[in-house]
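Written below as structure tokens is the structure these notes are about.
One chain of protein is taken out of this complex; the other chains stay put.
Labels run A, B and C following the written order; every chain starts at residue 1.
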């Protein structure tokens, strides 16, 4: 039977290869395929569905908005939906955290907000160079790609990626070296040949690059070091933000205040395209229209974003519940990792995973999990980490069940691997 | 009273400055502000609302879909909504036009599809250089920006924009030179110093760059010239596509078949973020996942896209009706331009405008039109063109009324300008 | 017999392929090979031997200097030889021409002075982009190569050459377009996408790129146009300078005063490595040591340079005699060109040549001339021009003899070509 995805869609497609079924419905932490089979979804739209699929708290205002004849698409015109979002974001997110940020709508995707952040950092400082970290992932457009680590994706550019250098992420040398040895040295050494950067861009957890999580003290030292050298700190919170690590912003625990923050994925809460670039007011040197984009005013996304903020971030209830979920997940993952020699837990919050010594195990685990009704992705340059990213509101039962399937999948994968190497 | 748009949103905002009202509702060719004032919208979301605001033909299936619990966000997993879109696009768009294209979902914005096109062209050819045209607009991320003309936007990059050169668009020298004199010469001259390009990227009408429209014979010559030199032709149909010029693709009239086509803006039909990159099957050399993006599977957009294709492009009724609307608009614009010395009509289809000798008139016309309830934008490096872009399904009455307001606004602007210069 | 040039020297060698003999001695306009055969040298070390080989007027002070124990190598330390050169250059060259230039010693080669000029232009203006001309040749190091036209040489870089664009040289479209149509248009059009350049670099005669000579009115218009736009004009006088076109600087006839001038090749007069970068005093914003180079103080070259200036440029005798030589050469070349259908004379002064319709003739002429004892090179992207560049002090007899050999070689080449195509 001819399959239009294979005949018409480009070879670039990828998830449809790992999960070769057609998903029809979805709800919370589950997706259902067209044969009626249900899957536990511990992938959450690569982090865009932190509140689960089709969360009814968001569906209702979305349907109401769309049925009302209100403005859907508005570029950067003013609409009540945008006003409500801005007011809610200020009240529930910025003010309680004492964060003084201007809000930019840079176009509705993660790569858009990263490109806007890089442009702004260069404009403000008059410097061109950007430092990013080993195994970073920031997006697929040329600017964002230049600060990304993955070599397959970098080669896709077809031209040399310039104006950025790479520095080692936390624990890149497995604890054998002092933090920022390299960074401090090159910034102090006028002969280092590493041009003084406009900014350093960092993910607090490397969602695509293998789920390394930066320690809070590392983030604090990074922030302090850059302040001393008058270099801007950009936190790319596209994947780790919006509650994924246990707090709204992933950098809250570290107590730092980045100069620029990139937000996208789960900001709309419903999987609708939306992104923000946040920055200190004194950095707001944009000319009107100097950066724009057709879909920067996606009002349905503003509506669900506002509803999500109100439902989950008006007080600390959700955050507390989330702490429990995180604890349960990590206990489970530690147990699984503990059962395999050389395995270890990676990540932070609900952006976590298990790394195996044998680089091929993670892919086998993901395949076996899928066969048993659990959607989990791999992460890392060699797909060496199984990535566990349930919705933040996953139920205890679902989490337990998911961990069970995962544990079984790991056993199977490790056994098959042992046999293969025997 | 403090206004959160001014206090919290970045200075980069622009339309909210020209149109300082809050738009609450919208329907077809009208938008209503929160004081209940109605505006004729001849701006159409910068081309993302070709079928008008909140078109009920699309609202219905969208609401139904969202209410049904179907998958909303799917990256590049398979869903029925995506399948239906692919099938419908193949049946109603590609097949009747004998176009053999693979379909890539590069992320949901115009700049994403342009970046994907440039990357693919470079990968396929192994060449790095791209040629683009004077006054081109292709997007705000680093790759797309490098092929864009506007100097304000280019400076926003903060770094030199490299790996592309500019060539003169059709009629750039007001008819004084042979077409492609420069392009032919440099391609034939191994000493020209212009490196052989991977591709030439072109808009058939320069939506942002002053509404110049390329003649069909110019496009045909361009296409033939590039074929002779084995250089890829990329048509950026983000703004001019989806019916805007009278046919689904803007290049149909010219009878050419570009190697790569960029589609976005009105492809969802409802202002929802969505984009396609189309290319000949032999160019489909992507590795799985070599280019990706979180919001490349925006199912609500697939649903409205499918509905729009079925409602408007299943037969030639809409196209015929559109031809009448286009004729009426151009008659009207010619009349207006004829009334002002040195003025002229620019553009093609419903992507048209009037250029004035006095560079300041267009902005005055837009302001005066807004004061009288008509939303029109300006275009061109000096905002020297009034841009008229009603929805494709604007009614005759609305079109007539809009042209009347426009004509009056032109009279007022010209008078004030004459007084100012007297 | 093994030949160490073939076994040990790199494949990059080129003249030893066209002229496969070992040259032992040289004097004025002649070279002698080790079999005692004498050749008329109308190649003059690619323009580095304007006063002929081993000119005794220069040999004497050179030998005296070297025998005296004076400083040979001094970087940018002060020496009497350098002082005398500076004083003589000021007295005999700058003052009489009312040129107010600072003198920089950028390293002893043409590509060094071009790199210094480009760096300075970018530093002074704070702009990055440089415009250069189709078929320009400015050198082989990365900066100079980026403004060079030849595609074989450009590909040698192994990376994309960036931060410059190409514009059409005088008569690039065979007189069919107005001068500077493209340049004026893009400078006036803020949407052209060609970033405002720091400088335009030009050769008044394209020595390597096919011997096109810019008309004086074209140079004047270029200079005026750039002044209006506050863009620096760099004249690369490496090949055309030092008398080659009839005056010391090749731009004198045009009456322009470039902002920066690159001089090398024949400035030492004896074929010794030496180069200068000249620029208006207000451009002298270099930090001490910001640009340097080990061989920027080649004192033997200063000595011969001073002697050459004194011998040839102390009054107008040499210039007058040169005018006669130039007239004779051009009469001869016109006659030769007139004898071949479609042939024409190219160049200016003693930097001239003949272009043939059949692209292969020039190489045949050069080979035939060599067989008959005349050294002439080809020029142009396809080696389509025979390049005639005798020493400036060639005797009438030598010039007549050389032209005779050339005329015969042309006849032979044209005949063989006609036969080949019959």
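The working rule: a residue touches a chain if its C-beta (ideal position, glycine included) is under 8 Å from a C-beta of that chain, and two chains touch if they have at least 3 such contacts.
Predicted, not measured: the structure shown is a model, and the values here were computed from it.
Touching the chain that is not shown, out of A:69, A:288, A:344 or A:381: A:381 (per the contact rule at the top). Of the listed residues A:56, A:160 or A:338, the one in contact with the hidden chain in the full complex is A:160. Of the candidate positions A:30, A:79, A:132 or A:292, contact with the unshown chain belongs to A:132.
Contact between chain A and the unshown chain involves residues 128-129, 132-136, 147-152, 154, 160-163, 165-166, 168, 172-173, 176-178, 181-182, 185-186, 189-196, 209-210, 380-382. Not every partner is drawn; the one left out touches chain C at residues 4-5, 8-17, 19-27, 31, 34, 45-49, 53-54, 59, 62-63, 66-80, 82-83, 86-87, 90, 102-105, 107-112, 115-116, 118-119, 121-123, 126, 128, 139-144, 146, 152-153, 155-159, 162-163, 198, 238, 264-265, 270-273, 277, 279, 284-295, 298, 300. Taking the complete complex into account, residues 159-160 of chain B touch the chain not shown.
Convention: only the chains that are shown with their structure count from here on.
Spacing of chain B relative to chain C, judged by their CA centroids, is 49 angstrom. Centroids of chain A and chain C (each the mean of its C-alpha atoms) stand 58 Å apart.
The mean-CA centres of chain A and chain B are about 31 angstrom from one another, to the nearest whole unit. In chain A, the residues that touch at least two other chains are 159.
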